[in-house]
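Shown here: the complex without one of its protein chains, the others still in place.
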Amino acid sequence: MSARTYRYIGTRPIRHDGLDKVTGRANYGADFTLPGLLQGVVVRSPHAHARIVSIETQAAEAVPGVKAVITGKDIPETSARLALGAEGAFDLHDIGDNLMAHGKALYEGHAVAAVAATSIDAAREAAKLVRVVYEPLEPVMSIERAIAPDAPILHADMVTKGRPLPGTTGPTNIAGRMELKRGDVDQAFAGADVVVEREFRTSTVHQGYIEPHACVARSGEDGQILVWCSTQGGFIARDFCALILGIDAARIKVIPSEIGGGFGGKIPVYLEPVAIVLSHKAGRPVKMVMSRSEVFRASGPTSGTRIRMKLGAKRDGTIVAAQASLWYEAGAYRGSPSGAGAMCCLASYAIPNFFVEAHDVVVNKPKVAAYRAPGSPMATFATESLVDEVARAIGMDPIELRLKNAVAEGDHAPYGPVYGPIGLKQVLEAARAHPHWSAPLGPSQGRGVACGFWFNAGLSSSATVTLNGDGSAGVVTGNPDIGGTRVAQAMMVAEELGIPVERVRPSVADTDTAGYTDLTGGSRVCYATGMAVIRAAQDIAEQLRSRAATIWNVDRDRVAWEPGRPGRVIALDESPDGSVRPPLTIVELASKMAQTGGPIVGRAAVNAPMAGPGFAAHICDLDVDKETGRSTVARYTAIQDVGKAVHPSFVEGQMQGGAAQGIGWALNEEYIYDADGVMENAGFLDYRMPVASDLPMIDTVLVEVANPLHPYGVRGVGEVPIVPPLAAVANAMRDATGVRFTELPLSPSRVLEGLGTIAKG
Amino acid sequence: MAIVHFSSNLSQYTGGLETVSIEASRVGELLRALEQRFPDLSGHLESVAVAIDGVIYNDATYQSIPPDSEIHLLPPVSGG
Partner (left out) sequence: MLSIRYEAPRSIAEAIHLLASDPGAHVLAGGTDLLVQFRAGAKQPSAFIDVKRIPDLVGISLDTNGLRLGAATPAAAICEHAELGRLWPGLVEAVHLIGSAQIQGRGSVGGNLCNASPAADTTSALIADRAECVIAGPGGERVVPAERFCTGPGTTILRRDELLVAVVLPRPPARTADAYFRLIPRSEMDIAVAGAGASVTLDASGTCTAARVAVGAVAPTALLVDAAGQALIGTRLDEATLSLAAAAASAAARPISDKRGTAAYRRHVVGVLAKRAIVSAAARARER
């Protein structure tokens, strides 16, 4: 693998979808329209926690132009709690109840009814006239409240899954608990020279994708359903709709639009089944587009957390013990990424003794969705802050300390399996060697470093490669292109067939056209779908050997494929007259397809194992105004083991984007609720994601430790980069101010509170 | 013989046993053998991911298990 030299892999061609995107021609979820289109609007609960006493829809139905009004009664309340393949966490009952409340509204913004009308104004007016009588209940807005003995219980039938706390009986808000352990923690702490322990908190944060959820659904008289939507996976959207509505997957065709960001938040369905039901009832197609406020209040952010963690180390820097108690808010239904947090938080270090417990706690906030390395950033914030504390306590360089404890091939991950070839040590060495690490700091600046880990998924993918008569090719897959995967797939076909990238047309296909493919997520597309694409292209090469054998009238095994530019087939033997057969190029063979047996279509499908662990280290310089508490990222460098960068620009873009989101999480992003559990900052003005001018150019260093599971050595790269920034920023804040901050975000007022300038409030 | 390591969540169903040697050539066979040996595990292995010598598989019922493999059973994780 390492010996292979590439023609196209590792180059930076222009993405095929680039021009349409920068000129505004690309079609996103809200761009689609149909004749007779109705506009759908969702009626949402103003209460964070309330029993729904009654819903009256007559007044809404009487509004001129209104064609359908639905409530929870129209969304089947399935008792099935079916897991879907590898996405084991999905619970159909909960998804259905989240789409439209059946008995209780469980968060402010929870859908309780929906209206479709001939105009958006009519739909909005009708929505106001849907009369819902609520019996408000006490909202449960924090982990402390949720686990208090007298806390209101969100779900009367909820029991703790996994390994319940001893003595847990009866209904609870603790939806799940898991433990990870190794060695003897108590003894190890007793023998440690340095023990640091703190409690950390992070706020509920949103992925903040620019494009809101949007879809058009058409339910035909013949029972055939078409859905155009912005989703991370056409097939997962189709299967969710089919399972929730109890209809055959074959009756639903999902056509994914271009997607303006997802980061995990566009894996669930929020609008699509509602639009299908409205369309079915109205007999006309229905369009639904969320406002930004709806996106914040009613799609899936990620968990607010409370984490207590303790590390013990020897004076020489060896970390000998770790103990952690993780509490993650799940939102209104079970399923926070607390387990992933537990599995990730110690994954960077070979620690002989640890005990980690992780709790999944329901609260009256929107149900969390995946968000880029779900669960890892918060727990890693705790770990990497404490590793920084250990380094300070024993007077050791923080990169040296990390290198001393870093995992390498042959070590066991804290969640069990042995690590294959991984690149954490190489990443840390690259960080230490980077000029950033030794650059002088300004007087008001501090520097922090932190590591991060993510698993990277595998899962199922299909690909089809078709050869055109002129020797160009098309590649069709079913993954919506979020991070530049189309051009990467074209590059793989180009590499295998020896034709220029520009002669390969990559397409994202609908669910009728592509073979089944799992979602775009888990950093899996370039790896797993890429594997299918490579094999489909190799399938073409194999067929070209057969076609050449036909032309030469020899056995196929006397013909070899020679990847070159262009790829060509060579005969291993001379012709009967003793002459050397000139090679046949892919272009020549393509022109003879019909004569040699018909079209040439390559296919492949894989269920790929998980893509191999990804590790990163980030260095952050923070400039802190100690009079105002306001801080600015002055310099930032992201270093990551990416396996093999197929298109380095998009790998760098993933690293920069993940860093930007992590910096926002660290500095200013948070859901702010009033005393009644109503979100106060459901918009980009007051939900303060970084804007372009808030960030310096984020420098990137790609470390390539090949992943043996992939023919080119590709690893997942998209999620790891959001893991280190929380602690990298907090460690820089500690360096600049002398104060250890354990609660995010590090907003200006929190910083002045921490510095003792102002009272907490 | 493959050595199977149980997470703390699963060892509550194995009487606290953390590792066990099992003869099995494929993953599905292994999971069935485990359920036979530890009936309380039934229902808790449906959606596990299986790591064989460090490589983590999902839906790997027919994945073959080399002799003397190290097996870990994990909750499935995909990502964002």
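Residue numbering begins at 1 within each chain, and the chains themselves are lettered A and B in the order written.
In this text, a contact is a pair of C-beta atoms (placed from the backbone, for glycine too) under 8 Å apart; a residue touches a chain by one contact, two chains touch by 3 or more.
Computed from a predicted model, the values in this text were never measured in an experiment.
Asks: Determine which of the presented chains are touched by the chain that is not presented, and list them.
Replies: A
Asks: Pick from A:139, A:690, A:711 or A:724: which residue touches the chain that isn't shown?
Replies: For the chain that is not drawn, the touching residue is A:690.
Asks: In the full complex, which of A:166, A:576, A:738 or A:761 touches the chain missing from this view?
Replies: Residue touching the chain left out of view: A:761.
Asks: Any idea which of A:122, A:194, A:467 or A:744 touches the chain not displayed?
Replies: Candidates A:122, A:194, A:467 or A:744; residue touching the omitted chain: A:122.
Asks: Identify the residues of chain A touching the omitted chain, counting contacts across the whole complex.
Replies: These residues touch the chain not displayed: 63-64, 121-122, 125, 627-630, 632, 667-668, 672, 680-681, 684-686, 688, 690-691, 693-694, 747-749, 752-753, 757-759, 761.
Quick note on the criterion: only the chains that are shown with their structure count from here on.
Asks: Calculate how many whole Å lie between the centre of chain A and the centre of chain B, each centre taken as the average of the chain's C-alpha atoms.
Replies: 27
Asks: How about chain A: which of its residues touch chain B in the complex?
Replies: Residues in contact with chain B: 83, 85-89, 162-163, 178-181, 207, 262-265, 267, 339-340, 343, 369-374, 415-420, 454-460, 518-519, 521-524, 607, 609-610, 709, 716, 719.
Asks: What residues of chain B sit close enough to touch chain A in their complex?
Replies: Where chain B meets chain A, its residues are 5, 7-9, 12, 46-47, 49, 51, 53-60, 70, 72, 74-80.
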